[in-house]
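Note that one protein chain is taken out, while the other chains of the complex remain in position.
We call the chains A, B and C, going by the order they appear; numbering starts again at 1 in every chain.
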Amino acid sequence: MIAQETERFILVRMAIKIAGVKNIKLPITVVQKDGNHQDTVATINLLVRLPAVLQPDCIATFTAVLNRHIERISVEDFPGLLADVCASFSAESARIDMRFPYYLEKTAPVSGTRSLMEYQCIFSGGVGADDGFLLTVKVPVTTLCPCSREISEVGAHNQRAEVTLSARFKKMIWAEDLIALVEQCASCELFALLKRPDEKYVTETAFRNPMFVEDVVRKVAQLTLENPLVTWFSVGVESYESIHKHSAYAYVDSGDISVKNGHVTGMGG
Amino acid sequence: MIAQETERFILVRMAIKIAGVKNIKLPITVVQKDGNHQDTVATINLLVRLPAVLQPDCIATFTAVLNRHIERISVEDFPGLLADVCASFSAESARIDMRFPYYLEKTAPVSGTRSLMEYQCIFSGGVGADDGFLLTVKVPVTTLCPCSREISEVGAHNQRAEVTLSARFKKMIWAEDLIALVEQCASCELFALLKRPDEKYVTETAFRNPMFVEDVVRKVAQLTLENPLVTWFSVGVESYESIHKHSAYAYVDSGDISVKNGHVTGMGG
Amino acid sequence: MIAQETERFILVRMAIKIAGVKNIKLPITVVQKDGNHQDTVATINLLVRLPAVLQPDCIATFTAVLNRHIERISVEDFPGLLADVCASFSAESARIDMRFPYYLEKTAPVSGTRSLMEYQCIFSGGVGADDGFLLTVKVPVTTLCPCSREISEVGAHNQRAEVTLSARFKKMIWAEDLIALVEQCASCELFALLKRPDEKYVTETAFRNPMFVEDVVRKVAQLTLENPLVTWFSVGVESYESIHKHSAYAYVDSGDISVKNGHVTGMGG
Partner (left out) sequence: MIAQETERFILVRMAIKIAGVKNIKLPITVVQKDGNHQDTVATINLLVRLPAVLQPDCIATFTAVLNRHIERISVEDFPGLLADVCASFSAESARIDMRFPYYLEKTAPVSGTRSLMEYQCIFSGGVGADDGFLLTVKVPVTTLCPCSREISEVGAHNQRAEVTLSARFKKMIWAEDLIALVEQCASCELFALLKRPDEKYVTETAFRNPMFVEDVVRKVAQLTLENPLVTWFSVGVESYESIHKHSAYAYVDSGDISVKNGHVTGMGG
C-alpha cells in the first residue's frame, strides 16, 4: 500500500488548476428590477482556480460563504459574493454559475389578463483570471417558417423556440431588459395565459411576422448591438420544428460582427 | 455491531416482493416486420417477484440470460426471454421493460425522398403474476389548433406533439402497425426529410386537419378499437404548445370506453 | 374541407375522459410542519375527467384557480384547491400533481453545523372518481453493500441511493415525518454540509450498517406499517451502484403485505 501512498503524495504536489462543487441546490432571493424580491431555487456550481491543493473542508467553506449571500442575489450584489469566495479560499480566481427559474408578470395582449411567465436566468461570474460577469437569459418564443408560408396556399408551420442571449456589460443591466429585448425579436412572444381574443392576436401576429432561426438571431444581435452598455454578447436560437423531430439552430456572437461608424458591416451579405 | 447484524438477519427473513436492476444499457438486434434485422441500443429494467430473498449474484444471472437473447429481440421472441428469466431466478414472476429507439424508412409525400424516422418502442412483459405483454410506441406528430384556426383571419398555431399508444393483444402485432395507425390520426405526420413541395403538402394538410389533443386521442382510440386483436390499450397525447410554455394533454384507456353492438357508446357525449 | 369538419364534429361528441395541462411551472409557498412558510417552485399537471368536452378556455380557468391558492399550499390546504378545480370545470373528477423541491434544515451529526438539505415532494390528489391524496417524498441516502463488506478484507462499496415513499393516510401527515422516517432506514442519511468529524461519523455509521436495497425497502415498510394513520403506501429504492453503471432496485407496496394481529406475516420468508 506504500506505493499508492507515495504516488498520491507526488500527485498532490502537482496542483490541479480548477476544482469545486457542482449541482448544489439552494433557495435564493433575487432582487427584481422593480425593487421587489423574488424567491426561487438555484442550481449552483463553484469552481476555483487554486495556487495549491484544495483544502478538505472546501464545501463547508463555500456553503458558509453562500449562506451569507443567498438572501439577496442580484446582478449588483453578485460581485460581492465572488469576492467573498475568493477571499475565503485564497484562490487565484473563482467562478460561480447560478441557474434559476425567474418569473415575470406578463399582460395578455388583448384581454389584459395577467399571468406569471417562467424564464431561465444564469448568473456566471468570476474574479481574478476568470474576470467578468455574464448574464444569460433563456426566453421561449414562437417562430413561424417564412418558406412554409410562402409556398403554402393556407397556413404556415410554426413552433416553440428558445432564444439564449448572454451578455457582458460595463454598467448594470437587468435580466428584465434582456428578456424584453428578446421578446420583440421572434414571430411572436409567448404568454402563460391567453383568452380567445389573445389567441387570435398571437396567431395572426406570428403569421404576419415569419422568421427563420437565422432571422431571430439577426434581430436580437441588432438590438443588442444598439445597447451601448453591452461589451460582448452571444445569441443562439433553437427551434423545435413542428414538421420534424430535430431542431433548427442559429448562432452568432459579437466577435463575428464588425461595426464601422455605427453601421453593422461585418454582418453584411 | 451485533445489534445491527441481528436486525439485518430479521429483516432478511421478511422477503421483499420485487427486486431487480434498472438502466442496463445494451446493444440489441430487433426483428422488423419486413423480416430484416435492426441494430439499436436498449435501456433495460428487470424486476422479479420473489418467494424469498434475491441471491447475491442476481445481476450476473440476469446478464447471462440477456446475453442469450439480445441478438434476436422481437414481439414474437420476447416471451422466450421472460420464461428464461423466470426459470433462472426461480421467481414467482418477472417483468422486463426494454426501451429502444426504432427506425423506419419513410417516403416524403410529394418528392418521394426517403429518410429514416426515429420512434421510441417499449417492450414490457411479464410471466407469472405479472402476465402479459405490453407494446408501447411513441410517435411524434403535428397538431394544429382548431380554435386558433377558427378565430384567426390568417394562420393557426401548430406544434410538435407526441402520441403514446400502449396495447395488449391476443395475437402478434408489430410496432410498425401501431406506428402507422397513429400517423393517420394527427393534423399531419412528421418526416425526417422534406423537400419544398413536401413542406407545402405538410403545411396545408395540417391546416386542413385541425385537431386538439382530445381529437387525436379519440381518433387513435377509435382505430385501435377496430382492431380485433387488441385486448386492452391506452393512448395519451402531449402537445408542446407553440404559444405557451406548457403542454396540453389528453388520455383515454379502453377501460373507460364501453362498446355495445359494435357502437362506441361509452365515449358518447 | 367539409369532410374533415364533419369528422371532427362526430369525434367531438365522443367525449375524451381525461384532459388537461402538463408542466405548468409556478412559484408556490408551502406551509412547513413548524408553521413557517417556504417559497419554492412547482411543476404542476392538471388532469380532469369530464362528462363532455373540454372548454377552450380551460387553461385560463385552471390558472385562475391556481392563482387563488399558490400562496398557501399544504397537505391541509390541498383538498380546497382540488374542490375549487372541480367546481370551476364542472368536472366529474380532477387530479393534480404538484412536484417541488423542498428544503429542510439539518444538523451535522457531530459538529452540529447546520445546512439546508434538498428533497423532492409530490402532492398528488384527486376529487371525485380519482379520490384521495397521495404524499410522496424522494429522499437521498447512502447504501453500503453487505456482500461487499463480508467478502472484502478492507472497505465495502457504497453509493448514493434514492428512496421514494408514497403514502395515503386518514389524518394529516407531514412531509417532514415521512422524510425523518426514511432517513432512519438506510446505511446512513445524507447531509448538505459535513465537517471532518461528521465525515468520520457518516463513513463509520454506513460501514456498521450495511444494507441491500431490499433491506432499505423492508425497513421503511416496517416503520410505515407501524404508523396507524397510513392507509396505503409504496416504497421503492434505487441505488446508483458505485461498481457498476446500472442501478439496483427494490419495491414493495402495502398491498403485498398481510398484517395479522399486529404481526407482519405476509412478508415472512
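By definition in this document, a contact is a pair of C-beta atoms (placed from the backbone, for glycine too) under 8 Å apart; a residue touches a chain by one contact, two chains touch by 3 or more.
Everything quoted here is computed from the prediction, not taken from an experiment.
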The omitted chain touches A, B, C
Contact residue for the chain not shown (choose from A:Lys138, A:Lys200 or A:His244): A:His244
Of the residues C:Ala156, C:Ala180 or C:Leu223, I need the one that contacts the missing chain. C:Ala156
Among listed residues C:Asp34, C:Glu105, C:Glu204 or C:Glu226, the absent chain is touched only by C:Glu204
Selected from C:Asp39, C:Glu118 or C:Glu183 as touching the chain missing from the view: C:Glu118
Logged for subunit B, residues touching the omitted partner chain are 24-27, 38-41, 56-57, 59-60, 63, 101, 103, 113, 115-116, 118, 192-196
Residue-wise, where is subunit A in contact with the chain that is not depicted? 1, 4, 8, 11-25, 45, 47, 52-54, 56, 59, 146-147, 208-215, 217-219, 222, 238, 244-252, 256, 264, 267-269
By the contact criterion defined above, which parts of subunit C meet the unshown chain? Give residue numbers in ascending order. 117-118, 140, 142, 144-145, 147-148, 151-160, 188, 190-192, 194, 196-197, 199-200, 202-204, 206-208, 240-246
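Convention: only the chains that are shown with their structure count from here on.
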Same or different: at the subunit B/subunit C interface, is the fraction of residue numbers used by both copies above or below half? same
Between subunit A and subunit B, centroid-to-centroid distance (C-alpha), Å: 35
State, to the nearest whole Å, the distance from the C-alpha centre of subunit A to the C-alpha centre of subunit C. 31
Where in subunit B do residues touch at least two different other chains? 147, 208, 244-246
